[in-house]
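Below is the structure I would like to discuss, written out as structure tokens.
The complex appears here minus one protein chain, its other protein chains still in place.
Showing subunit A:
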Amino acid sequence: MIKPHALAAASLMLACSLALAAPKGDAQNDPLGSHNWSYMRKDLFPATARVIFDERVKVSAPLTAENPMNVPVSVDAAALPGVTEVLVFADLNPIARIVRFGPTGAHPGLGFRIKLQQSSPVRAAARTADGTWHVGGTWVNTTGGGCTLPSAGSASPEWQKRLGEVSSRVWERKEGGERIRLRIIHPEDTGLAAGIPAFYIQALDVADAQGKALMHIEGFEPLSENPVFTVDIPAARASTGYQVSGRDNNGNAISATIEK
């Protein structure tokens, strides 16, 4: 038998496909079929910029994420030449921007985890030297609520002592080069949970032992609590050690040496 839910879903799908036909411009054929794409296009990119969908920008995330507070995402834009920056966003999140990173020696990719409020496309837009934005992405389905829940840290006095503490490790990669993984103690509160102000890491810089920049990361509210990052370093830029520095939106500094 047909359930009322199925009827409602069918009419919703119809509404979405009608909405999809509307937007015109350089990237109207959203491969993920999200009716929010036209707003993302307008909000996140200059009107004059060239924005195209491009499968060479790979976004890996589970199709179904059981825990909306901690959805793993990996972005890899190495198939494109000369990537200068990458913006990661989720169309249907109350705060769409997740993270922006600029590789200055590191591999043009990043692993991290995010909070999702509902099922949404998760996309990465990689800007190449010619100014074109190349957009790749994937749908992530989730039960939701990830953005409006308080962090575990915000309720515990314990985290304050450890705020900004970094644990890390460096691996040699089989394919050459090295991998840095690091975890930072931080509540990453979005400001959307009642009575708890936004409190999140805004900037992180990874540099080699001599202080030469490898990667700049600009964080936004939807990064998960105690964020974990994966950064790959090509063989040519491998170093005897690394350092990470940054700050949150309240001006607390983050600074650590990543030893091998």
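Rule of thumb we're sticking to: a contact is a pair of C-beta atoms (placed from the backbone, for glycine too) under 8 Å apart; a residue touches a chain by one contact, two chains touch by 3 or more; residues count from 1.
Following the convention adopted for this analysis, contacts and distances are computed from a predicted model.
Selecting from "Ferredoxin", "Tryptophan synthase alpha chain", "ABC transporter ATP-binding protein" or "Quinoprotein relay system zinc metallohydrolase 1", the unshown chain of this assembly corresponds to "Quinoprotein relay system zinc metallohydrolase 1" (UniProt protein name).
Across A:R50, A:R97 or A:R179, the residue that sits in touch with the chain not pictured is A:R179.
Here the missing chain is touched by one residue of A:H35, A:R100, A:R113 or A:H216, and it is A:R113. In the full complex, subunit A touches the omitted chain through residues 1-5, 60-62, 64-67, 70, 72-74, 111, 113, 143, 165-169, 171, 179, 181-183, 228, 230, 244, 255-260.
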